[in-house]
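Removed: one protein chain of the complex. Kept in place: all other protein chains.
The letters A and B name the chains in turn, as written, and every chain counts its residues from 1.
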Amino acid sequence: MQAEPLLEIRNLSIHFHTYEGRARVINGIELVIGKGESVALVGETGCGKSITAKAILGLLPPNAEVVSGRILFQGQDLLRLKEEELRRIRGRHIAMIFQDPSTALNPVFTVGEQLMDVLIYRDTQGPGRRKDGAFRRHSALRQRCLEMLQLVRIPDPEATMARYPNELSGGMRQRVLIALALLQGPELVIADEIGTALDVSIQDQILQELKELVRTQGTSVLYITHNLGVARMVSDRVYVMYAGEVVEVAPTDTLFRRQLHPYAQGLLAAVPRLTGAIGGGIEGRIPDYIASPPACRFEPRCPYRMPICTEVRPPLVEVEAGRWVACHLYPHPRRDGA
Amino acid sequence: MAETIITTQEIWVTRREEARRAWYRFRSSTLALVGLGIVLGMAAVAILAPYIAPYPQHAGGFVDFANTFQPPSRAHLFGTDDVGRDVFTRVLFGARISLFTGFVVLSIALAIGIPLGLIAGYWTGWVSSLIMRITDVFLALPSIVLALAVAAVLKPTLTNAMIAIAFTWWPWYTRLVYGEVLSIKQEAFVEASRSVGASPWRIAFREILPNAWSPIVVKLTLDMGFVILVETGLSFLGLGAQPPTPAWGTMIAEGRIYMPANWWLATFPGLAIFLTVLGFNLLGDGLRDVFDVQIEQWRGGA
Partner (left out) sequence: MNAALVEAIDVRKIFPLTTGLFRRRVGEVRAVDGVTLTVQAGETLAVVGESGSGKTTLAKVLIGLLPPTSGVIRFDGVPLTGLDDRSWRSIRRQMQIVFQDPASSLNPRKRVKDIVGEPLEVHGIGTPAERLRRVAELLERVELPPRDFLFRYPHTLSGGQRQRVAIARALALNPKFVVLDEPTSALDVSVQAKIVALLRKLQQEFTLTYLFISHDLSLVRTVADTIAVMYLGKIVEIAPAGELFRTPAHPYTRALLSAIPVVDDAERALVPERIPLSGEIPSAARIPPGCPFHPRCYARIEGCERIVPEPVEIAPGHFVRCLLYDPAFGAPGLAGRVPVISRESMGRGGTVGGMG
């Protein structure tokens, strides 16, 4: 299912400068999102998935240093762009849906004002802008906002435009955030843990609707989540991240049926089952990024570790069609032969 | 069971590590370091004045009419004043007065303000309302005006000036602590303490107050500068330290009539005031930055 790639992250490494030293937070990751594809980036706290999202949009904190790698989007390397060029891409071509609906909306502006703001700003920034004509175009922009609210299934778009965020329920706010992200018709949307602040039934509803919405619009989505059930529900392919590295990639159903990497196995086993069974979790903790394990970062916690795991870092190789894994358990002719 | 769980040395190591970390954060701001340097310098001057001043006997009543109005020279770094006293010595001694005043005033303000703020914030009801309304009344009066009024009623001495200023300063701390307590008492760990059976007093002082310290410390530092300014203002008007006490404000009051010809009488005390207040402000800002990061850190979670 090789769709044409929309976003490609190649060998990205990011280090953070902290009091204790240099933290190798992202350690050479590869990620590809195809046109119209929904990809889930799954991992636990501290694995670096949020940092990856921020790197794509150029929103890294000041003490972060990109030491290597490229992020290719529509032929451009996002890491090499200047701030103004990045600003043109943010929102219009790559948009982000934030996690916490109660804090991501400005409480002193109405929903309508915040939506219109996005469009008006775009309108006055693009080529051929006409400040005098702005008033005439307002009604057209407003119409677009209303359409968007309808698309995200908000029951009364007109009334909602006049409301303030705190007058809406959590589910409604999340829908407004989605509308905000999709307003300019971006090709790629990054959804950062959406729904985790909401009730399960609402989260379920919203994710299903979002899934349908992006399908009809042909938008690619990068879902960042720690919730495996959510990943299964919304994505076509899954990337599993551990300690700043991608350890396994597979089409969604394939991954959930059988995991190759021991971390992915442990993770899936730890999810409570409806039969009442629950795995034992994974021993140990995530490694120190400053003094990280020399080769495989999962080795200290791995039930299958071998001597080679402390000597050679396992590369991410394709062991079956569309299935990649970074683990010495899986012999790979090309890698081992040469 | 006499096994040692943890040795004293290990405890010291941990504490030293934490101190080092805090210092690292503080160190990252040059201005804060400058502020710290100035404050420490001033404190050293204040403590060591009698030993480092070239003419300690000039600090009080002393006359030498042969040496009046000497411009700054090697013998007299800041020159001499209208009765022949060494200005440099007097400026050094002035530091003692200013810092001492700040210290006393703020101690009183804390001693009154913190308990009142805690009580008003933690216990709701008419007590809280009463305390806050009284605080509001005091806050409504401009501190300088009130200090003037109080000082005018009492005899004009340094002690009375300090009392007057403290009178106007405590409400700010009450209000600050009140606000902090209101927000902290919503936190889960306060509820956890309640669920264990802790009494309200214990919770107020042992759980909530330690979490309210950061803004208090920052305000204290910034306030030192302002209290010193008010004190010099009062002294300048003759309502605080009286001559021949070498308070900076008094020195300016005495020296300004000789401007601009004998500029050194009023200028150096003025510069000293400026430097001191600047130092405290920079230090306070630096502390605030350190504390903000700390708060962000623990709220952000691991």
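In the analysis below, a contact is a pair of C-beta atoms (placed from the backbone, for glycine too) under 8 Å apart; a residue touches a chain by one contact, two chains touch by 3 or more.
Keep in mind that what you see is a predicted model, and the values were worked out from it rather than measured.
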(message) For the chain not shown, which residue from A:45, A:68, A:102 or A:166 touches it across the whole complex?
(response) A:45
(request) With the full complex in mind, choose from A:266, A:287 or A:314 the residue touching the hidden chain. (result) A:266
(message) For the chain left out of this view, which of A:227, A:292 or A:310 touches it?
(response) A:227
(request) Name every residue on chain B in touch with the hidden partner chain. (result) 1, 5-6, 10-11, 14, 18, 187-189, 191-199, 202, 207, 210-211, 213, 297-299, 301-302
(request) Quickly run down the residues of chain A that touch the omitted chain. (result) 44-45, 153, 155, 169-172, 199-202, 204-205, 208, 212, 215, 226-230, 232-233, 256-257, 266-282, 285
